[in-house]
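Structure record follows, encoded as C-alpha cells.
Complex shown without one protein chain; remaining protein chains in place.
As written, the chains take the letters A and B, and residue 1 is the first residue of each chain.
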Amino acid sequence: MDIADFLLAAAVFVLATVALGLTRILRGPSDVDRMMAAQLLGTGGVAALLLLGVATDMNAITDLALVLALLAAFASVALVADARRPEPEPVPDDAHPEGKTRT
Amino acid sequence: MSAALIVDLGLTLLILGLGVWTVAARSNNGAVVGYIAYGLLVALVWVRLAAVDVALTEAAIGSGLTGLLLLGVATRLPRSARLTRPPTGLGTRLLAGFLSAAVAGGLAAVVLLLPDPAPTLAPSVAANLPATGLGNPVTGVLIAFRAIDTLLESVVLVFAIIGVWSLAPKDGWGERPGWLRPAPLGSALTLLAQLLPPIGILVGIHLFWTGATAPGGAFQGGAVLAAMWVLAMIAGLARPPAVSRRWLRLMLVAGPALFLTVGIAGIWLAGAFLAYPVAYAKPLILVIEAALTLSIAAALGLLLAGPPEHPSAAERQP
C-alpha cells in the first residue's frame, strides 16, 4: 500500500470517529458537553488536515490546520467566557417589568 | 477512487445532519455550537474541492468569527426571547421551508444544467496573472481583476461597524465597547491569552504575506489578528478602545481609503479606475493588502466587541 493511501485512510478514520463524537452536540446534556464535542471536532479536523496535507503534498493545508488550531482555541475560550461572564441585560424586557435599576 | 468517494459522501451526510440539527436546536447556544461545527465541516469540503483559499476564509470568518458574533447576540437576547420558540405560525414556517427548498432546487438545477465543459475564466486569469506579479490566482482575482468587489467588501465592513456603533445607548456614545468585559475565568485564561497572541500575530502576518503566492490574504490574516485581539480583551489583558479614538477610526478606514486612492489614481496612471501601472503592480498590491489586513482586523475585532457603553453600565444592572 502506498503511504499516501494510508495517510488518507487515517484522515478518514479520524474524521469518522470525531464525527461520531458529534452526537454529543445532539445529546448534551450541558453546553459544556456540546463544546467538548466541538473541541474534539476541531482537534480531529486539525489532525485530518495535517494527514491530508502530507498525503496530497499541498503545503497550504498545513497553514489551514494552523489557523484552525488557533481559532478553535479562541472559539472555545469565547464560548466558555460568553456563558460565564456576569452579563448585563442590555434591553429591559418583561422579565424586569420595572425596567432597569439605573442610577 | 472509492476511499475519496466515501469521504465525500460521509462529509455531505454529516453536513446535512448538522445543518438540520442547527436549525431545529431548542437552545440558541446549542445552535451556535452546531453552526461552528458545521462551518468547520464546510471548510473540510472546500479542502476536498482543492480550494484551500476558500477553506481558510470559511474556517476563519464563516465558522469562527461569525459563530462568535451569533453567540454574542444569542446570550444578549432578552430572557423571554431566549426561552420560547420563535413566535412564528405554521404557515410562516411552511413558507420558509418551501422557499428554502425552492432555492436549493434552483441551485441544484443550475449545477446539473451547466454545459460541459462549464464556462470558465480561469485560462484568461492564468494568462494575465504575470502582469500583476502575483503567484496566487485567487489574490490576483480579488485585488486586480475583480478589485471593485473587494473594495466594496472592505467598505461594507466599515458600514457594519457604523451599524453596531449606532446601537449605542444615549449615554454610551464615544465610550468603550461593552460586550467583551473580562470573564472571571482565572489564571489559565490569562496564560493562554499571554502565550497564544504572539503565535497568532505571526500566523496572521504570514497569511497576509504568503497570500501573494499561496493560499492566504488580507481577510484570513485579518481574521486571525482580530481573534487574538479579542482573546486578549476577553482575558482582561487589553481593554477595548473608546470608539471616539482617532487612531482607531483611522485604522478602520485606512484599508478601504488607500484602496480607493490607488484606484482613483489608476485613472490617470494606468488608464482606468482600479487599474495599476504595470511596473508598480506588485508593490501597490502588497501595500493595499497590508492596509486592508489592519483595517479588517480592527473591524472584525470591534464587531465582536459590540456597541459602546457608558462605563457604569456594568454596575447598574441587577
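Assume a contact is a pair of C-beta atoms (placed from the backbone, for glycine too) under 8 Å apart; a residue touches a chain by one contact, two chains touch by 3 or more.
Assume contacts and distances are computed from a predicted model.
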Missing subunit (named according to UniProt) among the choices "Multisubunit sodium/proton antiporter MrpG subunit", "YjbH domain-containing protein", "ATP synthase subunit c" or "Urea ABC transporter substrate-binding protein": "Multisubunit sodium/proton antiporter MrpG subunit"
Touch criterion as defined above, residue of B:Leu189, B:Ala218, B:Met233 or B:Ala281 at the omitted chain: B:Leu189
On chain A, residues whose C-beta touches the chain left out of the figure: 3, 6-7, 10, 13-14, 17-18, 20-21, 23-24, 28-33, 35-37, 39-40, 43-44, 46-47, 50-51, 54, 59, 62-63, 65-66, 69-70, 72-73, 76-77, 80-81, 83-84
Positions on chain B where the hidden chain makes contact: 25-30, 75, 79, 82-83, 185-186, 188-189, 191-192, 195-196, 199
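The criterion applied here is as follows: only the chains that are shown with their structure count from here on.
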Chain centre separation (chain A, chain B; CA means) in Å: 17
Interface residues, chain A side, partner chain B - complex: 5, 8-9, 11-12, 15-16, 19, 22, 25-26, 28, 31, 34-35, 37-38, 41-42, 45, 48-49, 52, 58-61, 63-64, 66-68, 70-71, 73-75, 77-91, 93-96, 100-103
Footprint of chain A on chain B - complex, ascending: 3-4, 6-7, 10-11, 14, 18, 21, 27, 29-30, 33-34, 36-37, 40-41, 43-44, 47, 50, 52, 55-56, 59-60, 63-64, 67-68, 71-72, 75-76, 78-81, 169, 181-185, 189, 192, 196, 199-200, 203, 206-207, 210, 214-216, 220, 223-224, 227-228, 230-231, 234, 312-314, 316-318
